[in-house]
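Missing here: one protein chain of the complex. Every other protein chain is in place.
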Amino acid sequence: MNVVVILPLLVPFLTAIFGFLAWGNRQAQRLISVVGSTVLLIASLILLWVVSQQGIQATQAGDWPAPFGITFVADTFSAIMVVMVGVMGLSTVIYSLVTIDVEREAQGFHPLIHMLFVGVCGAFLTGDIFNLYVWYEVMLIASFVLLVMGGERSQLEGGIKYVTLNLLASALFLAAVGLLYGLTGTLNMAHLSEVVPTLVEQQGMVTVVAMLFLFAFGIKGALFPLFFWLPASYHTPPIAVTVIFSALLTKVGVYSLIRVFTLIFTGDAVFVQVVLLVIAGFTMVTGVLGAVAQYEMRRLLSFHIISQIGYLLMGLALFTPLSLAASVFFMAHVILAKSALFLVGGVLNRLAGTYDLKKLGGFYRVSPVLAVLFFIPAMSLAGIPPLSGFWAKFALIRAGLETQQYAIVAASLVVSVLTLFSMTKIWAEAFLKEKEQEDGKLKEGVEPVATLPISERLPLLAPIAVIAMLMIVMGVGAEPFFNLALQASEEMLTRTEYVQAVLGGQV
Amino acid sequence: MTRTDVPRSGTLPLVNWLSNGGSGWVLGLIPLSLTLWFASMLPPIIAGEVLRVSYSWIPSLDVALAFRVDGLSLVFALLVVGIGTMIVIYAGGYMAGDSQIGRFYLYLFLFMGAMLGLVLADDIMTLFVFWELTSISSYLLIGYKHAYNSSRSAALQALLVTGSGGLALLAGLILVAIAGGSTSISTLIEQGDLVRESALYMPALVLVCIGAFTKSAQFPFQFWLPGAMAAPTPVSAYLHSATMVKAGVFLLARFTPILGETPAWAITLSTFGAITMVLGAYLSVSQVDLKRILAFTTVSSLGTLVMLIGIGGEYAITAMMVFLVVHSLYKGCLFMVAGSIDHETGTRDVTLLGGLRTLMPITFGATVLAALSMSGLPPLLGFVGKELIYEATLDAHELSPILLSAASVVGKVLMIIAAGIVVVVPFTRAQRAKPEAPRVGHEPPLSMWLGPVILGALSLLFGAFPTQLIQPITNSGVAAILNEAVEVEVKLIPSGLTPYFMLSVLTIALGFVGYWFARPTLQRVGNATEGLLEQGPVNSFNAVVNGMQALARWQTRVLQSGYIRNYLRIIVSSVTLLVSYALLTRADFSRVQWLPIGATVLEWVIALAILSGAGLVVTAQKRLNALAGLGLVGYGVTLIFLFFGAPDLVMTQFSIETLSVLLFILVLYRLPVFSSVSSEAERIRDAIVAGAAGLMVTLMVLVTVSGQLERLLTPYFAQNSYPEGRGRNVVNVILVDFRGLDTMGEISVIGVAAIGIVVLLRLRLGGEKNDPETVSTGKEQL
Amino acid sequence: MTTSQPVSVILATGARYSLPLMLLFSFFILLRGHNLPGGGFIGGLVAAAAFALFVIAYDVNAARSVLGIEPIRLIGIGLLVAIGSGLPGLLLGMPFMTGLWLEPEIPALGKLGTPLLFDVGVYLVVIGIVLTIVFSLAEDS
Partner (left out) sequence: METLMAFVIGGLYAAGLYMMMRRSIVKLVLGLVLIGHAANLLIFTAGRLTREGIPVIPSTNEVLVEPYPDPLPQALILTAIVIGFGVQAFAIVLLKRAYQTVKTDDLDAMNTTDT
């Protein structure tokens, strides 16, 4: 009965279909894309509002009762994630209007990116573990195409690694689902949550399957030591594609991990916690060290994606109301921060023709606005108060200290310093430093952003400005956001409301 | 420097005036009015009141935006805004004509606001937020001359040191909050015992001390402070006299009732403080750059303050409060003077300077007052402060009065010498006739001498009447720190020939003797040891940073090797290891049917056919053979589906298999023959990894099928497929109805895949040529 | 129909005459799929094979003109039909994809309902993707 739950799937779906039908008509595709992503944002906000007001919402596709049909369900966590899709979708589409070349648009860039949203929203909203696999594949195939679109050598090379390792993950996922069905006889996640604890003799095997899911989602989520596909490929497509990848794809992996480890695999908690903590620690450390070694802006930021995922996992591993809320809050924050940074990188590349920090320079002087738009997300990512990233880290560290997990707290603090270090590297190299020639004179020709016509400047800068504003709002006015995150974490930890919303009175 | 002067022809005189120093006068009104506002709070605070205000900020995280004005915070606040007023006015003159002066003031006020928030905070999270903001805004200020590499790296160094300390502090503060059960500083002050008795006390103490020591440049973190002299002089004058570096001192003072009054606290603080005090003073006398001399004396003074907090008790804390004021006044003045000299003569090198007394008489006057206060001569406030310090060290019976007093005397003697270098050399010595001698200086504009004069005059005024002007406010500050009312006399005239007075006299005597006779020796020794003492920590810091970067490069090279087979091997191995561990330690193997009994002959044949097909794929030397093997596997799987009642699967698998083989032949026709490029060892290693993974899968399947499967969904499909779903083919009804969404996703996948193929085949943006940038940067990192 | 020269007369004739038969057969498979093994996917493959024969017998252009529509558009239409079959339920206030059936049964076609429409969408998508792949590969080589 609940149309709001299915809308975030249908809107991008229809947008993509109409985009495909308008094949060859570039202007029509652009228009459809902008309208579609606007509607998606509105639909996602409505969903979040309904969920926050009326609790968890569910709809049974085909009107078949759960657990027999496929349930679409939105709790606070998934609603927040869908809103992030809406926000990033609209931002990226607007940004792409002036950054994606005509050839790519003619080959269906816009419908494909909406197909990606279909997969992502489907993954966030589905309540069925096999259906989750299907949306994963939708998301993946769309990302495959977007990644290699253009056919440049680097894209093809990166694409092979991306495709291969993600297909391996899909095979693992499928195997895990098959075994889980072989153990439980059901696929509905809420139902699984009820059935799994009753499998007395097979509890050990449930843990094994949980580990399989950990790896399947872990590859997609770019955890240590499974993340290789990400730095190999994320810097190869156009920046708008990188932005949407960085914002959404790995987050779906982490979302799924949080979902299954809070809803289904809650037994064997000590073992799972140790595993997750170790992986979280290594993920954040190896990721940030990877970033430290880079001088190419997109590569640097790509490694940061990995590092930040370590924090998200840390929240799951600590498994307290505070830590899970921190993960949810962190997720929204890092999506914004990372996207803004990539978007600024795109503008720099547009103006200077390179992403190489050694060749960039002078933008602090010539484009103060751009400098501010970089500085805010950069400091937020580094966890400087009172920006959004600080509260996320603060809550995680507090949760870690409260549960006496000192090692992970120490790791996260060290990683914070290194994050700050690599953010200031970009700041110093691309902004503060002046481009210099051999004779030591200042190099002329650092193009300020003001040289672009307003019709380009606006789509380039407006999304970044909005995101930067959001980060300030989420930092200074963190209360409503964190409160929502706490609500999400409580729903996940208690589970009864979720199960009730999906299965209703039965079971 | 990037002073790309904008042509100003035709602009209004007002604009002209503002950009040439006038802005300082206008903007100075802001801190001036704040100063007056805070001054108006003096009477109630001196009367013992504590003003508090609290706003709910993030209640779900227990974070409040709370402020507290008591003796301690008021003294700090007055220093922040009072000296801030002078600095803002001074900067207007100093920075006149700078094209980026707007940014400069923005950062300066951001810093001022952060510093105010920090000293007034009554919630540890409020405190921390402002603490970090001071780090960031000082980073922007220190790196203000951003075109210079030295400036950028100094700013980064300061940020990394204080930022790391900040994170330690964060952990420490959270531990305090957990131990004390509150984030409110006022509450924690009342419940200090709770924290001190907690098991978390020691870690909290260590972490808070790291935070304070990094910020306040205590040994061994003192090295970032002289580096930060890369900042424009008004910034140095502000950050290093009254504000940034005092934040750590403030923190320790604020936390004295929470963490203090334990042996661990006293020993840690007094030891590190005393070391810093002597080291800073020692290093200052061998410098030739005016700002660096002042920077090292700042380090020394900060050491003194930390040592006094460590000693504790009402006398030491009173000494700390007085010396805090002393130092802020004279150091603010001297830094501004150094800036003026630099501004007017073009150099800060004391070996080149001379004869400025007659050229800059007003500045000289202010300098003399400040230097006398720094030397601790009566009747300046510095003398009062020094008396109190000796009183405190000589009474530190629980520590080591002799050692602490001796250290203090050494520090003070060296300070006198440093003061002499600052005053005597540039002002009174005859101008040297060197080729590199600076241009002749003259008195700077009013905006640049007003501040030093006021601060110098205040040193004199407060020194002359300490009991009336200083004692009430320090007493209330001490009361705030010790959380009890105190009445310690702060006076100019010593009460007879006390030991403190004798030490004082000795210090001054030694100072003068040292200046006239031992200075060259000291400078020689200082120069000889500077490499070790000053460069040592800097080098260690650089070694850490470089080592970290080397580690980063190494790790990236090893992990992100670029070879997909390495990635696969790592992933497959880690999956196999962890999942097998879980399997072997947790799974129940008791009901597993190990032997494949019960299979029919035909089934055996098919199973073997599939396996031999797989074997053919693996061993094939020719592509066609591999494809044949693949076909064998595919059609074998189809037969399995046929034998176990899955007609739809048979039809689908068969047609897909055929399509796949066609596609393979069509696409791969022109690809080269296989070549065995891997070595024997590699192949064996990979076979082991793959074999282990396969074995793990087999075991997982065996364990899974060994249990009873209760079919929770299937009966529903069997029951409702026809009556409700109107279809007799249950699989099809599941596909298009029960689980239609799966199919929806499925056709989306193949649809997008088809478009992807079109995209791949048609769109070639420079696909045939190498992307030079990607390749070059890629190799560069290796 | 086309100006392209057939590869072989027999093959060309076979392709022409088998086209309507195979399309009819594919439709049959599509319809019976709800009750017997078959369905949109297999049906679509058979139909696509009919057009693919034209590529072998003549060339891509011939097959394109017989098809009369850009295969990529066919994918779009198929997806639209599939998702459209879920919307009537939604508009009537029921969950997405709720099956609605036309009563009574229509002779020769059997029961008509939105799930069947959904299968038609699958059928169209499959034709679209197979032909998209075949056409572009054929054009590429």
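Letters A, B and C mark the chains in the order given here, with residues in each chain numbered from 1 onward.
Basically, a contact is a pair of C-beta atoms (placed from the backbone, for glycine too) under 8 Å apart; a residue touches a chain by one contact, two chains touch by 3 or more.
It should be emphasised that the depicted structure is a prediction, and the values quoted were computed from it without experimental measurement.
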Shown chains touched by the chain that is not drawn here: A, B, C
Per the touch definition above, residue among A:167, A:369, A:473 or A:493 touching the missing chain: A:167
Residue among B:135, B:222, B:474 or B:729 that touches the chain left out of view: B:729
Footprint left on subunit A by the chain that the document does not show: 130, 133-134, 137, 140-141, 144-145, 148, 151, 153-154, 156-161, 163-164, 167-168, 170-171, 174-175, 177-179, 181-183, 187, 228, 231-233, 235-236, 290, 293-294, 299
In subunit C, positions touching the absent partner: 35-37, 41, 129, 133, 137
Touching residues (missing chain, whole complex) on subunit B: 556-557, 560-565, 568-569, 572, 593-599, 603-604, 607, 610-611, 614-615, 617-618, 623, 626, 630, 633-634, 637, 640-641, 643-649, 652-653, 656, 659-660, 663-664, 667-668, 671-672, 674-675, 677-678, 686-687, 689-691, 693-699, 701-702, 704-705, 709, 711, 713-714, 717-719, 721-723, 728-731, 734-735, 739, 742-743, 745-747, 749-750, 752-754, 756-757, 760-761, 767-768, 770, 774-775, 778-779, 781-782
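We take it that only the chains that are shown with their structure count from here on.
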Which of B-C and A-B has more C-beta pairs touching across its chains: A-B
Cα-centroid distance, subunit B relative to subunit C, in whole angstrom: 63
Touching two or more other chains - residues of subunit C: 72, 75, 79, 83, 86, 97, 99
Junction residues of subunit B, two or more chains touched: 737, 740-741, 748, 751, 753, 755, 758, 762
Of subunit A, residues touching subunit B in the complex: 13, 20, 61-62, 64, 67-70, 72, 101, 103-104, 107-108, 112, 115, 118-119, 122, 126, 128, 130-131, 134-135, 137-138, 141-142, 144-145, 148-154, 156, 160-161, 164-165, 168, 172, 175, 179, 182-187, 191, 195, 199, 201-205, 207-212, 214-215, 219, 225-226, 228-229, 231-232, 236, 268, 271, 275, 286, 289-296, 299, 303, 325, 354-356, 364-365, 368, 379, 384-386, 390-391, 394-395, 397-398, 401-402, 409, 413, 416-418, 420-421, 424, 428, 431-434, 442, 478-479, 482-483, 486
Contact footprint of subunit C on subunit B as seen in their complex: 647-648, 650-652, 655, 659, 663, 666-667, 725-729, 731-733, 735-737, 740-741, 743-744, 747-748, 750-751, 753-755, 757-758, 761-762
Footprint of subunit C on subunit A - complex, ascending: 1-3, 6, 10, 13-14, 16-18, 20-21, 23, 59-63, 72
